[in-house]
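Here the complex is missing a single protein chain, while all its other protein chains stay put.
Which chain is which? They are A and B, in the order written, and residues in each are numbered from 1.
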Amino acid sequence: MASPHPNGPRPARLTAGSIGLYAFLVVAALFFLLPLYTMVVTSLKTMDEIRLGQIFALPATLDFSAWATAWSGACMGTVCVGIRAGFWNSVAITVPSVALSVFIGAINGYALSLWRPRGSSLLFGLLMAGGLIPYQIFLYPMVRAMANINLYNSVPGIVLVHVIFGLPLVTLLFRNYFVSVPEELCKAARVDGAGFWRIFFEIMLPMAVPMVVVVSMLQFTGIWNDFLLGLVFAGRDNLPMTVQLNNIVNTTMGERTYNVNMAATILTALVPLAIYFLSGRWFVRGIAAGAVKG
Amino acid sequence: MHPKRKRNLAATVALLPTWFAAIVVYIGTMVWSIRLSFTDSTLFPSSNYVGFAQYAKLFSSSKWIASLQNVLVFGVLYVAGCLALGFLLAAALDRKVRFESAFRTIFLYPYAMSFVVTGLIWQWMLNPTFGIQASIRSLGWESFVFDWVVNRDMAIYALVLAGVWQGAGLVMVIALAGMRGIEGEQWKAAQIDGIPVWRIYVSIILPQLGPALAAAGMLLAMGVIKTYDIVVAMTNGGPGSSTEVPAKFIMDNLFGRQNLGLATAGATVLVLGVIAAVAPFRYAMHMRNRPRGAA
């Protein structure tokens, strides 16, 4: 039985090894944090200060106005409501997309690894090849198809697009997870008369909770941060937050307000960040529920 | 025989929606773009066939050639860098460190950020006039040089640096999820035998994480082919075409340059090229796994 907690030996106090371990983690953390630090200090500066080009300097005075502007005042065209306008749209697009694609991905991974019906290898190969196509090339034919089935410019339409484009990733992750599940488990259940769906819902899905967490996290991030698909398929009433973010950040000939850009970027990322922070508990709990790997 | 076939039927039915998507969307799009790559389509699809003219044009474009070389260099270093750093971070976090959750979030947060702006931040940090180089010089080390992003020969490594910053956290969580599944007994046994910790990670943990790391590597590789945002935000393909990548080439021609024929030719070459490169490996893996057979 796997333990629900970290397995490695706890480093003894103040040995060379433990100092080295923490030194490594701290240095790595600094590397990862430097860009965030730069973004935060930039968001708290005035544009006059930013123009000086001292990117690592602390702000002379704390100025939170960029955050307020980014959230509720920044203009996109003639409408000035900030990025909050897209928040609920992003939620409405992301939540069903993640739920559906994780569910389908789990079924795919389970069927492709433990049941392998005829054509499994071909299907998996197709998905992997599909995952390698630059997705911009899908836009034209997909737009035509969605318009034909009347799903263009709608939330169900963009959800369907996200689910389809997420298939390679979710299928791959779940397949590689279930591949390492001992076959005996599945065989034993079948001897007991359990069918495809019962084994899935009662044994496999509960066991795969850590993978469900990881895949949900990845899908959530990918879909939440998607810009192009949302722009093209969601329709003007359902545009996600990233489209507003792009409208704040991106310009060719207009002036740029970097402090607002930074604040808007951090605000847009808050939801996935919160999910990352909270998912830690589920990691541990999922394992405790019965991962039988290795 | 009968019950088995019935059970397999359930599995087949469960996969039907995915089959549908794979055939209609993936194969459909591939066929569509292969067809267009033989036409002179500019803004909208046309049916005026021009043979291999678009392919000839594609391979006479130094920008396209450069983009293929760049994506290869970037891809290898990026995937290797993310896997190595991600595994190290996971191994470090697996050792009952304090503030694990905080560290994990720190290593993972870049993955949540849109590259539209973080790319700009990297551009600033790596810019020799304002960024790290200037800051270190102002501390007194006058000869310090860190000008990757503006240097034709080094700009691609600047992309790798920012890419690893963004992607290593992903490998870390996947590896960590795998490590948490490894039984405690194995640890105890290894420790009783007096095997040093680093050897345990290399010889016992790493092999067991094989499928998880392979999945992570495959995910990163898919990302490599589609590398776009990071390039546009950091270098826009420059200096010169030293950081041009295929996805950007295709996107530029698809919309801005209104060159649908050339864009679809590029996409076709890219996908067929990757399949040709990957297929032998997959086939070998498939044969090796065969004895395992169907459940």
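To be clear about the criterion, contacts are C-beta pairs under 8 Å (C-beta built on N, C-alpha and C of every residue); 3 or more make two chains touch, one makes a residue touch a chain.
The rule is short, and it goes like this: contacts and distances are computed from a predicted model.
For the omitted chain of this complex, the UniProt record lists the protein as "Probable sugar-binding periplasmic protein", which is one of "Lipid-transfer protein", "ATP synthase gamma chain", "ABC transporter" or "Probable sugar-binding periplasmic protein". Only one of the listed residues, A:Thr38, A:Asn247, A:Thr265 or A:Ser279, touches the absent chain: A:Asn247.
Per the touch definition above, the residue from B:Gly51, B:Gly140, B:Gly256 or B:Pro280 contacting the chain not shown is B:Gly256.
For subunit B, the residues touching the chain absent from view are 17, 42-44, 62-63, 123, 127-131, 147, 149-150, 152, 155, 234-242, 251-259. Interface residues of subunit A facing the missing partner chain: 47-48, 50-53, 75-80, 139-140, 143-144, 146-147, 150-154, 156, 227-228, 231-232, 236, 243, 246-257.
Methods note: only the chains that are shown with their structure count from here on.
Those residues of subunit A that touch subunit B in the shared complex are 1-11, 17, 21-22, 24-25, 28-29, 31-36, 38-39, 42, 53-56, 104, 107-108, 111-112, 114-121, 123, 125-142, 145, 164, 167-169, 171-173, 176-177, 179-180, 183, 186-187, 190, 195-197, 210-211, 213-214, 217-218, 221, 224-225, 227, 242, 245-246, 249-250, 261-262, 264-265, 268-269, 272-273, 276-277, 280, 283-284, 287, 291-294. On subunit B, the positions that touch subunit A within their shared complex are 7-12, 14-15, 17-19, 21-30, 32-33, 45, 85, 88-89, 91-97, 100-101, 103-114, 116-118, 120-122, 124-125, 129-131, 135, 165, 169-170, 173-174, 176-184, 186-187, 191, 197, 208, 211-212, 214-215, 218-219, 221-222, 225-226, 228, 246-247, 250-251, 254, 260, 263-264, 267, 270-271, 274-275, 278, 282, 286, 292, 294-295.
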